[in-house]
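Note that one protein chain is taken out, while the other chains of the complex remain in position.
Per-chain numbering from 1; labels A, B and C assigned in written order.
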Amino acid sequence: MTDWYKIDRQGGDRLTDIRQFLKSVLGLESVSAMLVPRQLPTKDAVMPSLVSRPVLLDDADPLAPAFAVNSAKNISQLTRKGLDANIAAVLRPCEIRAHIELVKLHQSASEPVLIIGMDCLGAFSNRCYQAFLEENEGPASEAFCRARLSGAEPSNTVEISPACRMCEQPIPEGADIILGLYGISLDEGLFLQARTERGKEVLDNIGARGAKAPEQREQVVQSLIKERTEKRDQVFEETAAAVNTIEKLSEYLSGCVNCYNCRVACPACYCRECVFTTDVFDHDPLQYLKWSERKGALKMPTDTIFYHITRLVHMGTACVGCGQCANACPNDIPLTQLFRMVAHRTQAAFDYQAGRSADEPPPLTIFKEEEFDEIVGLGS
Amino acid sequence: MAEKSGSALVIGAGISGLRSAIDLAETGYHVFLVDKAPHIGGILEQLDHQFPTNRCGMCKLLPAVEPDQASQQCLRRGLFHGNIEILASAEVMDISGEAGNFCATLHQHPTLVDPNRCMGCGQCAEACPVEVKDTFNAGLSTRKAIYQPAPQALPGTHVIDLSACTHCGECVSVCPTGAIRMAAADRKKFKILVADEASSVREQLQTLMAGEGFLVDTAESGEAALEKLKSEAFHLVLLDIKMPDMEGVDVLKEALAVQPSLQVVMTTACAAVQSAVESIKAGAADYLVKPFSEDFLLPQIYRFYEESGKGRQRELSVGAVIIATGCRYFNPAEGKDIFGYGLYPDVVTHLAFERLISGTGPFGGRLVRPSDRRPVNKIAWIQCVGSRDLQTDSDFCSSICCMSAVKEAMLAREIGGGQVETVIFHMDLRVFEKPFQQYLDDAKRSGVRFQRCRVHSVACSEDGARLAIRYVDMDGAREALFDLVVLSVGQRPAEDAEKFSEMLGLELNPWGYLAPRPFSLTETSAPGVFLGGAVSGLTDINDAVIRAGAAACGASKAIHKSGGSLETVESADDGRDRDINREEPNILVILCVCGDRLKALIDMDVLLDRIQTEPAVSQCLEVDGLCSPDGWAKMLEELKDKPVNRILLATCAANAYAHRRLEIADAAGLPEAAVQIKDVFPSDWFAGGAPAKEQTPYNTGYVERCLKLAIAGLKGIHWGPAEKIPVYQSALIIGGGIAGMTAALAIAGHGFRVDLVEKAEQLGGNLNWLGRTIDGADVAERLQTTVSRVNDNSLIHVHLNSTVADIRGSVGRFQSTIGEGKNAQTGHHGAVLLATGGVEGATESYGYGKSPAVMTQKAFETARSEGRIDPAALSSVAMIQCVDCREPPRNYCSRVCCLSSLKHAMYLKEQNPDLSVYILYRDMMTPGFYETYYTQARRKGIIFFPYTPEAKPEVVVPGQNGDGASRLRIRANDPIIGQSVEIEADLLILATGITPVLPGDLMSKLRAEVDEHGFFKEADFKWRPVESLAAGVFACGLALSPRLIDESMASAEAAAMRAVRMINRQYLTAGRKIAVVRHSLCSGCQLCISACPYGAREIDPEFGRIEVNPLKCQGCGACAAICPNSATVLAEGSETEMFEMIDAAMGPV
Amino acid sequence: MEEEFEPTIIAFVCNWCTYTAADLAGTSRLVYPPNVRLIRVMCTGMVDPKYIIKAFLEGADAVLVSGCHPGDCHYINGNLKARRRMRLLKEVLSVFGIEPERLRLTWIGASDGIEFADTIKEMVAQVKRIGPNACKHQTVV
Partner (left out) sequence: MLSATGSPTVYPEEKAEDLLGPLQEKLCACIQCGTCTASCRNAHLMDFTPRRLWRLVLMGQTEEIFHSKTFALCSACYYCTLRCPRGLPLTDAMNLLKQLGAKKDVAGYRPNARFYGSFLDSVRRHGRINEVEFMRRYFILMKNPAIPIKFTPLGIRLLRKKKISMLPNKRKPEYPLDQFFQRVEKLENQQ
C-alpha cells in the first residue's frame, strides 16, 4: 500500500493545480477556513491569510518565495484560547515545527488544524523579496519554483535567505498532507502524501487517487539534505569562530539597539511580554550610575548581551531555524546563524530536536534520576 | 479537680520523638520534648546517610502545610517551633496521675555552660586537659570534657561532661564571655559525710575531697553516721554497703527518713554489686565500686555536687505521654567477643562505620582504616551480631541491619569510586518493606557481594596487617582477608525501659522491651501513655515515623478526651505579624565593633559612609560587646521606638545569636523574619586569632560587601498578612477495612465528622476472612468490636456499597460525590484518606488452577476456618513463598506471607505431629520479635528448603504429563546437600502476596501519585510515609504497602493524626514564602504546572488562568526558574532581589 | 609588580544542604579562601539561568551552584531540574568562551563542611589557572 496520492494536471500550471486542490479541501464540510499565503490585492506582498470563501483561493500563492511571518504564530492566535471549528493551514516545514513546539507550550492546539505542508523551496528575506518582485515585475512564483527545482539561481540580484540556504529540513514531515515538489516533474499533476490518518481521510474525500511514490524523490531529497547539511556546518563553524569570546560576541551584536524585534518575530518566543521589557529590567536610576562607576563606562541601552544569551538559553532548545529573527532585525545582525549554531548544540545535548514530535517533552521540563553526572563536581 | 491540659510530654527527641512532637505541635498542642542527650535528633544526628535514598532528607519532617510555624532549616541545626519546648540534657524522674492529667518530674542535668553567653568558639575545649572517647563518633576519636555535643547544632553551645570533668578550671579562665560557671567558693558549703568501717578509706576520701575544697566529715559505723545526720544537714553521704553494726541499706533508709533530700551514694566492693542495685531501689542516688582511683572518684563527686545545687527539678503537667527513647545496641565486646571487637581497631560497629564515612566524622568522610588511616580496599559486613542468636539471648531479628549493611556497602563503593570490594555475610536478607527488594537489586548491580553464611570469627591475618574471616560457602570452609570488618550489631532494649515499666506499670516483652497491647504498636496498658519508634523494638525510619504518628494520635485523642483543647492560643503580640510589605524597606544596620578590634582593621568612617548611601538603609548603629549580657541588653534598649522595619545585625559568630533573633524582633516590634544576623568578621575572630592580612583580604571592602549582600537580601524579605483558607472540618475515608475504620475512629475521636465509604456490603475488608494472627490474637473478635464501635459512633457516617464517583478540590476543601445515581451525596471534607486496601495476588504459577490441591494462602485460611481442612487426613503439605513476588514486575516483598506460612505450618503440625510440612522459601521474612516464631517452627520439625529465583521449584500436578501419581510432586534443589529433592504433597499452599487496589482515577483527581506497583506513592518513603505530596491526601493500610494488621492500624492512626491536623481549625494559614503568578505577564504555557512537585498549580477553569494553591506551595521556586518571563515570582527571592544580591556580591571594584 | 589574581566566585547554595555545610565549615573553623560569595537560595531548582548569566556578565570569574545530593532534595527533585539547566548553560556559555570550568554544579550535603571548604579551595585554584573572566573589565552589559 502506498500513502501517496495523485491529482492529475487540470490544465495550466502547478500553481493552478495547487489552488484547485486547496479549493477542494476548503470545500470539505469539515474545513471551515484555510490559512494560506496569499497575495495581497496590491500584489506587492504575500501574507498568510485566513480564507473562508473558496473563490478567494485564486490568490493563494504558497509557492511564493515570501516569508514575512512564521504562520505558527497565526495558528497560535487562532487556537490558543480554544477554537470550536476546524481549519486547514498551508505551512512551510519550519512553520510546522514551530507549531509543534507551540503546541507543547500550550500556545497552540493541534486538533483543530489540518496541516498541509509544502516541500520548501526557501524564501527571500522581506527586503530581498521586494527586489525579486521588481526584477520579475510581479509575482513570479512558478518561475521561482522552476528555478529552485532545477538548481538555478532564481534571481540575478538577490539570494534567498541565509536560514533557507542552510536549511536541512526542507520536507514538512509533521504535516497531515505533504504537497511534494522535490523529485517530481513540474509537468505532471500534484503528488500528495498522507502522513496521518486525518490526511488520508481528506485526500480520500476530495477524490485523490492512490499512486506510487514518485521515483526520483527520495534520492533528490537526500542529496539536497546532504548539501544543505554541509552548508549548515560550514556556517556553524564560521559563526562559532566569530563569537568565541564575549568580546567577539559583543562585536557580533554591536548593531543591536534593544528593539526586541527578533523576539517578536520568533515563533518560539511565546512570552506575552519579554522579561527584558518588564519591570525586572526597569532598573533604578542610581543603579545605572553604580554600574557605570564599577566599570568606568556603561553601554546604553543596557543588558543587550544579557538579553541575547538569555534568549538563547530560553528558546535555543525550541529554535526551528526559520530565520525570522534575522528577517526582523532592522540592523541586519546575522542572528539566525548564531541561534541555529547554539540551538544545534543545546538540542543535541538533550537528544532533542525542536518540532520533531509533539510527544517529545521540552528538555527542561523533564529529568531523570541518573543523567549528566559528568557535569557534577569539579572534574578532578 | 482535674485540670484541663492541652500539652503532651514526648520523651526522647530522636526521629520518632521529633515526629510525634511536630505532629502534636502542628495540631496545636504544647509539647515538651525531653531528651537525656544535650542535643536533639537521637541517632539521626550521627547518620548522614539513610536507606533507601542513601541520603538524608530529615528536613522533610518539618511542616509542609503552615510552614511558617517552624524554622526552615536543616533539622540537624535545630528545630524551632512555637509549640515545642525542647528540654535537652533532661531526664524524666517520675510520672504520676492519669490520662489527661499527668504530672511529670523532670531533672535537668547541669551543663555548667550558660547558653546565652557561650559563643561556641571552642577555646574551652582547646584548653581542657581531659580527653575521653567521643561517643558521638562511636569511640573512633576523642573529645574533651567540655565539648560541642553535635557538630551542626545551633547555637554551638558547649556542655561539660560531668562524668569526665576534673574541675580544673582551665576552661573557665579561657572563656572569653564568662559563660562557664564553676564556682570554687561554693564547694566549702557542700558537706560530705564518709561512712566506712575502714579508716584507710575514710582518710583517703577525706584528704582527697577536702583537698578540692569540700567540707568533709567521717563516721566509722552506721550508728555514728545516723547520729551526725540527725544533728546537722549534709549534702552527700558516701555510705559503705557493709557497715559493722548494721546493713548499709538500713542506714540508707533511716538516713533518708531523717534528711529526705540527701544524696546517698553507696560504696561497695565488686562482689556486692547486686545489693548496691537493691539500694538504688531503696533510694540511693548511685553506687560506686571500690577501690577508688582519684581520677575516677573526683568527677563523680563533682557530678553530685553540681547536681545537688544546680540540677533543676521541674514539674510538667501534661495530658499524655509518649515514650520514644529508642533502643540500645548490642556491645560485641560483651561475652565471647568472637569478632575481636575492641581487640582489633579495624573491627567496628555499623554505627562507627557511619561516623567513619561522615563528613563530620573523625576522618572527614574519608574511607580509611581506624588503625593506620590507610585507605580501605576490602570491607566485610557481618550480619546478625547479637541478633538471631540464642547464644546472646537474642531470639529476635533487629530488622534494620540488612538494609543498613546494604546501604553502607553501596556508599563504600560510591566513596571508593567502585574500587572498594564489599562483601556482606548474611543469613536471610530481610528486605521486607516495599522499596527494599529493588534497593537490594540495585546494590547487587552496583557490585556489592552477598555471601549467605554466618561468620564464625574474625582473626588477625598472619602478617598482622589485615583481618581474616572464616566462612563457608557451597564448596566448604573458606578464609578471606579484609581491611575493615563492620559488625551489624543488633538491638537491645532502651536503658530506661525498665524504669518506665516500673514507673507506669508498663509491660515488658520477654527481651525487656516495652510491649504494646495486642493489635497496636503504640498503646500501652496505661491509658494516656504511648510508645513511639524503636522503644518497643528497632525499626527503620519509615516505621518509626509511622509509629510516632500513631503515638501522637493516641496522645492527642487522650488529651482531647479529657477535655484538652486543640486550639492554639493566638499570639497577642502584634509586632510578630506586622505587615512590613506595605512599607518601603527601611533598614537599621547594627554593627558590633568589638572594642577597638574592628577599627584596627578597617576604615570605619568609609564603611559607614558607603553603607549609608544605600537608599534602603536609614541608620547605622555601632554597638559593643554583644556577647556580654550588658552589651546585649543595651542593644535591645536601643531598638525601642526605632522607626525601622528591618534590622541587620552584623557581628562575629552569627550562629551563636541565631536563637535570639526573636528577642531582637520583639524589642523592635517586628516579625522575626525582618531580622537578619550576619557574620562580618573572619571566622577565627573569636578564637583569638587576628586575621592574617596576607592570607585574607579582610578589609573595608570585604565588610562592605558582606553588609551590602545582607542588605540586598533583607530588602527582599516580605512578611505580610498570611492568607487564610477556610477548611471543611471533616474527613473522607475511602475503604472500610481495618485501616479505614481505625482512622475513622481516630478522627471521630477528636470530634470531627467522618464519611467512611466502603464498596462492599460490609465493613472489615480482609479481616473478614482472617482467623487468628501468628501470635494467637483473635482477629474476628477484634473486627467485631471495631465494627460496632464504628457503627455506634454518631460522627462516623458509613456508606456501604458505595464508591466515591468524583472528587475535586485540595487540602482543606475537597468536594466529592459519594455513591452514584439518585443516591449520590455531595461531601465536603478537609482531608481525604485512602484506605482502599489490597487483595491477595493472582497467580498462574506452580500448577495453580490445575489442581484443587494447589491453593493460595487465603484459600487455605478460609478452608481452615470453615473446617474444610482436616490435618489428620493429611500426611504432607508443602508451601512455596514469594510466588510471583520479589522479582519484576512485582518486585517487592509482601511482608505478611512468611508469617502466614509459619502460622499455617505450625497449626498443621500442632494438629497432626506426624504430618510433614515443607516450606520452600527465598528469605524468611520474620523481622523483629517474629523471629521467635521462625525458631519455633524449626523446632517443631518443619522442614525449610531455600530456593533462588534462578532455580525455582517445579510442580507436577497429578494427571499432568500422563503421570499416574495421585499426589502433587514438587521438585526443588537443596543447596546445602547439593541435591535435588522431590516432595510428594497432599496440599500445596502458595504465598502469592498482596497487590493494591488503589483507584487510579481518584488518585489523579486528587493529584496524588501512584507508584509503579499501584501502591500509594508517599511524599517521602522515610519522612512522610502516610501522605501524598499533594497536601491533604493521606493513605493507610495496604494501600500504602503490604503490612500486618497492627501495622495497618498504626499507619491509619498516623494518617488520622495528619488529617486531624488539617481539619482541626477553621482556617489553614498559608506560608508566606510562596510563589505567585503575575497574570498580566503569564502566557499560560503551563511549564510551571509540570515543574511543581507538589501539584500546587492548576488552571482555573473559569478564567483559564494559572492558580497557585497557597497551602500546597512550598516556595521551592521550580516554577519561577522555568518561567521564561518572570510571570511567576517568589514572594521572597524574586529576580529583582536576586539581581541586587548578585550586584552586591560582586561588590565594589 | 602585578597583584596576584584573586578570583571572585558567586555561589548559589541551597538552604538545606550546602548552606548548612558552608556554615558548618565556618563554625568548624575550616579555612577556605574568601573569594566565594554565598547567595543562599531555597533550592538549586530555583536558580534561574539569568542569575548565572548575570553573574558572569558582571564579571564573576566563576559560578558555583551547589545543593543536595539526588534523593536528598527537600523539594523532592529541584536538584535534578537544576542539573539539566546547568547542562544547558554550560553548552551555551562555552560557545562564547566562558570555559566550562567556570560554571560548576556540586552536591554537598549538610554534614560535608570539609567537602565544601575543599570544593572552594579547588575551584579557586582552578580559576586562578585559567585566569580572569574577560567580562570583568569590559563594558559588556
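By our rule, a contact is a pair of C-beta atoms (placed from the backbone, for glycine too) under 8 Å apart; a residue touches a chain by one contact, two chains touch by 3 or more.
Worth saying up front: this structure is predicted, and the values here are computed from it rather than measured.
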Going by the stated contact criterion, tell me the shown chains that border the hidden chain. B
Considering the complete complex, identify which of B:Val406, B:Val455 or B:Ala710 is in touch with the unshown chain. B:Val455
Check each of B:Glu954, B:Glu1009 or B:Glu1107 against the chain that is not shown and name the one that touches it. B:Glu954
Among B:Ala412, B:Val798, B:Ile983 or B:Ala1131, which one is in touch with the chain left out? B:Ile983
So that we can see where the missing chain sits, which residues of chain B does it touch? 336, 338, 384, 388-391, 427, 453-457, 470-472, 476-477, 875-876, 916, 918, 935, 938-941, 943-944, 946, 951, 954, 971, 973-974, 976-984
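The definition used in the following text is that only the chains that are shown with their structure count from here on.
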Measuring centre to centre with CA averages, how many angstrom lie between chain A and chain C? 38
Taking the mean of the CA coordinates per chain, how far is chain A from chain B in Å? 57
Chain B to chain C, mean C-alpha position gap in Å, rounds to 33
Going by residue number, chain B touches two or more other chains at 1091, 1122, 1135, 1139, 1143, 1146
Identify all positions of chain C at which a residue touches two or more other chains, and write them in rising order. 49-50, 54, 70-71, 77, 81, 85
Contact residues on chain A for chain C in the complex? 240, 243-250, 275, 291, 295-299, 302-306, 309-310, 312-314, 316-317, 341-342, 345-346, 349-350, 363-364, 366-372, 375-380
Which residues, counting only chain B, touch chain A once they are in their complex? 615, 1080-1087, 1090-1091, 1104, 1122, 1124-1127, 1135-1136, 1139, 1143, 1146, 1148-1149
Using the touch rule from the top, collect the residues of chain C that touch chain A in their complex. 49-50, 53-54, 57, 70-71, 77, 80-81, 83-93, 95-98, 100-101, 104-107, 119, 122-123, 126, 134-135, 137-141
